[in-house]
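Below: one structure, written as structure tokens.
Heads up, one of the protein chains got dropped from this complex, but the rest are sitting where they should.
Take a look at chain A:
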Amino acid sequence: MNEDLISKKELLDMTGISYGQLYRWKRKNLIPEQWFIRKSSFTGQETFFPRDKMLQRIDRILNMKDDLSLDALADVFSPNTGELSLSVGEILERNIVSSTSLNLYIETIGITEQPQFSFEQILIIYVLDKLLRSGDISLEEGRLLVRTLESYFPEQTGREVGVRLTRKMGVGAFLLVPGDVDIFMDSEVRTVTRLAMAQCTEELKLLIGGGDA
């Protein structure tokens, strides 16, 4: 692991949170167990965290904790997607994704009669919608994205996967990178866009959950 780490002491100093808060959030599963990295040092055992992920997470918790209860926050951060499902009508009505993206998805997958979409499917449509809106991908590439995600996500890639679109000499290719780690490619490969699935999951949950409140 070459990830940049932050020690617990430094984290508490930087963010101004207390031990109590840190462990309360851990208890409520706002901070995943895997982020607590234990290392022994000459002053005893020390705990480290992945710096960027941890600082971003703390920042989001501090910003959202006034509006949402800790349990609601835990749902947002939880990688589990639950049993939620929505119909085409509900998705459009609540403005979760655009109809263009939804249609493209339905057309690519070739569903004819299924009226309900699982969270997983909505997540894929959400990612598609995000990339289409940003203008980074074409409709054709959108189809490719849907097919790629449908076949590997999340069973084989895990939920903490990064989605990258690369181009070399005008030919696009999607990469699914488990763990969203850095990858190295030859210099002619351009990474057009990259997304973290875990973050998209959070965003989508907020979007869906926010509609309920």
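Keep this in mind: contacts are C-beta pairs under 8 Å (C-beta built on N, C-alpha and C of every residue); 3 or more make two chains touch, one makes a residue touch a chain; residues count from 1.
Just so it is clear, contacts and distances are computed from a predicted model.
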Candidate names "Polymer-forming cytoskeletal protein", "NADH-quinone oxidoreductase subunit J", "Acetyl-CoA acetyltransferase" or "ABC transporter substrate-binding protein"; UniProt protein name, chain not shown: "Polymer-forming cytoskeletal protein"
Sites on chain A contacted by the missing partner chain, in the whole complex: 9, 13, 16, 18-21, 23-24, 26-27, 43-45, 83
